[in-house]
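Report on one structure; see the data block that follows.
Every protein chain except one is present and positioned as in the full complex.
For reference, chains read A and B in written order, and residue numbers begin at 1 within each chain.
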Amino acid sequence: MFLKNTWYVACKPADVETKPLGRKICNESMVFYKGEGGKVVALEDFCPHRGAPLSLGFVCEGKLVCGYHGLEMGCDGKTVAMPGQRVRGFPAIHAYPTVERYGFVWVWPGEADKADESLVPTFEFFDNPAWAYGGGLYHIHCDYRLMIDNLMDLTHETYVHASSIGQKEIDESPCVTKVDGDHVTTSRFMENISAPPFWQMALRGNNLADDVPVDRWQICHFTPPSHVMIEVGVAHAGKGGYHAPDDSKAYSVVVDFITPETDTSIWYFWGMARKFKPQDAALTQSIQEGQGKIFAEDLDMLELQQKNLLAHPTRELLKLNIDAGGVQSRRVIERLLAQEQGATHG
Amino acid sequence: MFLKNTWYVACKPADVETKPLGRKICNESMVFYKGEGGKVVALEDFCPHRGAPLSLGFVCEGKLVCGYHGLEMGCDGKTVAMPGQRVRGFPAIHAYPTVERYGFVWVWPGEADKADESLVPTFEFFDNPAWAYGGGLYHIHCDYRLMIDNLMDLTHETYVHASSIGQKEIDESPCVTKVDGDHVTTSRFMENISAPPFWQMALRGNNLADDVPVDRWQICHFTPPSHVMIEVGVAHAGKGGYHAPDDSKAYSVVVDFITPETDTSIWYFWGMARKFKPQDAALTQSIQEGQGKIFAEDLDMLELQQKNLLAHPTRELLKLNIDAGGVQSRRVIERLLAQEQGATHG
Partner (left out) sequence: MFLKNTWYVACKPADVETKPLGRKICNESMVFYKGEGGKVVALEDFCPHRGAPLSLGFVCEGKLVCGYHGLEMGCDGKTVAMPGQRVRGFPAIHAYPTVERYGFVWVWPGEADKADESLVPTFEFFDNPAWAYGGGLYHIHCDYRLMIDNLMDLTHETYVHASSIGQKEIDESPCVTKVDGDHVTTSRFMENISAPPFWQMALRGNNLADDVPVDRWQICHFTPPSHVMIEVGVAHAGKGGYHAPDDSKAYSVVVDFITPETDTSIWYFWGMARKFKPQDAALTQSIQEGQGKIFAEDLDMLELQQKNLLAHPTRELLKLNIDAGGVQSRRVIERLLAQEQGATHG
């Protein structure tokens, strides 16, 4: 169960630069390609002629040409032409609204007439010279909500990511979860602690000493349908922590766009936006590689947790204080799902 | 759904030269081996003793010996002997009629008493010194009818095989489909065009200029259950086209025997019989390699088309003029299926 009348990150423009991309999103097989004027188009990946996947075709002058018998598909899902055929009566295929924003292609899997570009969330760190961004994509076999749980409860860092960002003080510091409409926040502040290896690297990247006590923060923000932005960072202790001036801290936002593929698999777009040394491309790459390794440590856990839950579908799980972020995020999703389905079926 | 009271190509005699071959055909697990007198035998691949696959056994003096406990199976599906046992009361397993013809082993998956060797189709190009033959086998995960559609509509050559046999004139030339009893024919003739790379190679193979205008033809013949013979070739333009003398053209027949394995997989025996330079073994091999590469280009398309159709079982496909060959072939199959099932159940 996932929201469909909403924007999901589908791919990056570079993924469709030279040829179409077939990708399933919210259980729908879609083809993405660069249509007329370079705008990325998303259609059902199903040729109305004989059911061939259009993603095996090619793009010619902004039209998607089926690689089987040459049907030319327009960006509205209506056939434009086919050699030797009158195509006016051909059935249309679904065209999914898309918008290119922040270096991603976003798609609206639900009712097209409800798509509204203004509903793409606003992020201050994209397209902003004060920030740098790097990230990647993992394909994971788990329900998208297990990933939300994961990101809204960072006590797992102590165990899953023990050698990079984990430290016992995360477990020892209580977190506070707040709900404001559809926005769920879980915050944790740690004072006068040692920086773990990843943050030592980040401090050095910002020309700061890495062997002095620091204040550390983690502020997880969930917004629907499945975006989790995590403000993270360390400041030299006593400089104001989260509010310390930029030259006393390393401040970043972990960016997580979780796009359901099926009920038990996701496209997980992860990344990090940082507000220090934004011009330092080598630092961007170094952080991207570090984060990629760290986030790969979650894959086995999530996939085997999913298998366990499928094998025990009726077993109740615990909802502890540390789980409040995930629990509240799921409540927001359930409320919106009920609204969406009521609006559709009511 | 496939016809069962009919002959299908099962394998080549060389496939059973040194040991039995297990192969599923029409949803039935069969074992093929060289029985008494060297005749290829087909039986259920199921030892009546404990259900072991007989194809893991070996052949001894024309009897198939189960590799588990040594049961000796006769070519009629009746147990001949077993160490220390009286076998008279052992249940028989099904023996499938076979016939060796044209370098293939043919099998009749249906009612054995209806098998008639005279129903194996006649082909002028096999066992004929005026012709040469080369071919191969692909295992493809698609309904056998998708492959019939593929072969009865060659407009796909322009897209799937663009670099070898495709050319825009195929799309531009109308085709004509005729039905004569169980025989469906789709023909296309193109005049005064350039020869595409594969046919340039063939022209050179027949000592003909490859850079002059040619007439090209494609005459697809479907006969039940799932044989598609395609007369193909090019002649130097103005020499009579399809009817040009042998020394002015390169004339071949694409040979397609499509044997269902399951409802969604096939054993696809492809090949080419050519009526020029039949003694030139190097040319035979060159054409076989070229055809093997070209026909491999269809595999992804067919398998992903099959996946799409399974995901959308109720969606209607288009039946255009170019699809008439496949559509008519399917009608022949449906009519014969109804007959077969009426005869069986009526």
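Here is the rule we go by: contacts are C-beta pairs under 8 Å (C-beta built on N, C-alpha and C of every residue); 3 or more make two chains touch, one makes a residue touch a chain.
Note that the structure is a prediction, hence the values are computed from the model and not measured.
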Residue, one of B:Leu3, B:Leu21 or B:Val65, that touches the chain absent here: B:Val65
Identified contact with the non-displayed chain, of B:Pro13, B:Pro53 or B:Pro197: B:Pro53
Full-complex contact with the absent chain, from A:Glu17, A:Glu172, A:Asp263 or A:Glu289: A:Glu172
Residue numbers in chain B that touch the chain omitted from display: 29, 45-46, 48-53, 56-57, 65-70, 82-85, 90-91
Touching residues on chain A - with respect to the absent chain: 149, 153, 155-156, 158-160, 168, 171-172, 174, 300-301, 304-305, 307-309, 311-312, 315-318, 320-323
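Keep this in mind: only the chains that are shown with their structure count from here on.
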Distance between the centres, which are taken as Cα means, of chain B and chain A, whole angstrom: 48
